[in-house]
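The complex appears here minus one protein chain, its other protein chains still in place.
Let's look at chain A:
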Amino acid sequence: MILIGLGYGCKGGAATAALASDAAKRVYVAPGEKDEVYAFLSGGFSGQMSVYGIPSTRLFKIIPVFSVFPENGYGYDEETKNMLRTTHGYIPWDDSHHIEASMTDGKQDGRWLFLNANNTPRLARIDLKSFETKEIIEIPNSAGNHASPFATENTEYLMAATRFSVPIPQASVPIENFSKGDFKGTVTMVKVDPKSGRLSLELQILVPGFDYDLSHCGKGKSHDWCFFTSYNSEQAYKMIEVGASKNDKDYILAFNWVRAKQCLDQGKASNFGGEYYRNYLPENQPAISEKLSGVKMLQPKDCPGVMYYMPTPKSPHGTDVDPTGEYIVGGGKLATVIPVHSFSKLMDVKDKPEHRSGMIMDIPILKYESTLAGEVKKPCLGPLHTEFDGKGYAYTSCFVSSEVVKWELGTWEVQQHLPAYYSVGHLSIVGGSSKDPYGKYLIALNKITKDRYLPVGMELPQSAQLYDISGGKAELLSDFPTVGEPHYSQMIPAKLLMDKAAKIYPLEENKHPYAIKNEKDARVVREGNTVRVYMTQIRSHFKPDTIEVKSGDTVFFHVTNLEQDFDIPHGFAVSGAPEMPNLLIMPGQTRTFKWKAPKPGIYPFYCTDFCSALHQEMQQYIRVLP
């Protein structure tokens, strides 16, 4: 066992990194040149997503998803605040873990990204033309949406399974009833409209009360299946770190979603309660927020063949399917091996009684050896998650021993140990979870950076490390601090996205109910105590430019940016507006700034985004009358 780069108290991290001498050249992107790959990193507890260029590791953008965002006013303005509405009320940020890229025939298609909110269960869709969050759907009957949003091969569905089992429907029962089977989990199938990307809840399946952790769906021959890891098969409810680690094996749940859909169509699912919001942001219009109620719930006993348990050592985290769809790699975070299940074997044995060792809630438990393709022996400490390079090799992150292990599919032999600084969680290879990995870069998404960077107080930056995996031996190229916790990532070749990026909102297509499309329509309209200001912006002035309202009025500034030029947003800010930050308004876009007119006086407003030589003059006044 090689222990490299132990996270705690490790000294001289940089010095211990065996850097290739030309590493700097290989990450250098000259001024004006463009990166080769987009890396989308989830923000963990920041609820955001950040966009980096690879190999330069330059940060390009932060996309707010489950978080309000002062830079552009997402989550604050009248157009987007309903995106963060839930059955629990308005939730200004959440904990975001896993990014999934949309796929066609198992290959990245560059249309959308999906992201989960773990704490208040939700899924989001991010459009890859505008790099904006367009839809958020709440998942009812779920307590902690961790094992999501993993897509089927053609993005027919996104899967979402609950991290914390609870009574479903919710009920106040003694907590010790957890171990009496009163707590349950759910697996949710979220349907994705193939044209629009719109999300809808198609079906939930009630499953035993374990903790469902991660998922990946099959490819090719395993197209019909998704695989979910679970821990706490002990159903411990106190001292869980001990209680949930007793069993030698927990389970990977093999779920036949095509069969589940069949059972739904045959009427085997029943109406079940559960309220949820679905918030949708049409192009250049205010978000439409709907409260919906009720789901179809399927019990595994009513749909034989829909689910099987594959025992997997030990408190598994990752369940990763290789590009051929044959191998399902478990990441037993307390295990001493990396177990690999065979899809073909699963198909051979799943309905043969001699290969079963029991049932839980009518879900057959298969014998470990019956589906096992092989084990990587003593790979590292704390194997978590595996990605594939498409050339027959797998890379597994090891949290405890802070390393990435490269091993070969089929022989199960370890090829290389790569140190990580430190405590690596997920990995990402460009296209590495698809059928067609691009296979050149790998990033390790780390949790701890003691001694790696200049200290900046007690909260040190989290970080990611970039490796070149194109040659025989993987090589560390660089590392870089990240925004929030870089929990998981999807990396997409730039050529798939860069030419499709939207440049402007065409004015003629602006359907915002309060848009005005030329200056002569700019006006102030009073409706009782509400004042609507129909305002335009263009370099370098507002219209109307002097405004009078009364103290106590509710004022809506409906601001349309008349520019049709790439890269010319305008800002809008009013002095002393406690409920609103600054707004950024893209060319051709309309957004609304709500302001309660304060005590009488003169209040300036101005453009906050540098727009032209006369930007500083893009300022005017509101008079508040008594």
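Please note the rule applied: a residue touches a chain if its C-beta (ideal position, glycine included) is under 8 Å from a C-beta of that chain, and two chains touch if they have at least 3 such contacts; residues count from 1.
Following the convention adopted for this analysis, contacts and distances are computed from a predicted model.
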{"item": "Hidden subunit of the complex - UniProt protein name among \"Putative CoA-substrate-specific enzyme activase\", \"Tripartite tricarboxylate transporter TctB family protein\", \"Cytochrome C\" or \"Fatty-acyl-CoA synthase\"", "value": "\"Cytochrome C\""}
{"item": "Residue in contact with the excluded chain [from A:V27, A:L562 or A:M580]", "value": "A:L562"}
{"item": "Of A:T536, A:T590 or A:T608, the one touching the omitted chain in the full complex", "value": "A:T536"}
{"item": "Residue numbers in chain A that touch the chain omitted from display", "value": "32, 504, 506-507, 517-520, 536, 538-541, 543, 562-565, 567-568, 588, 610, 612-614"}
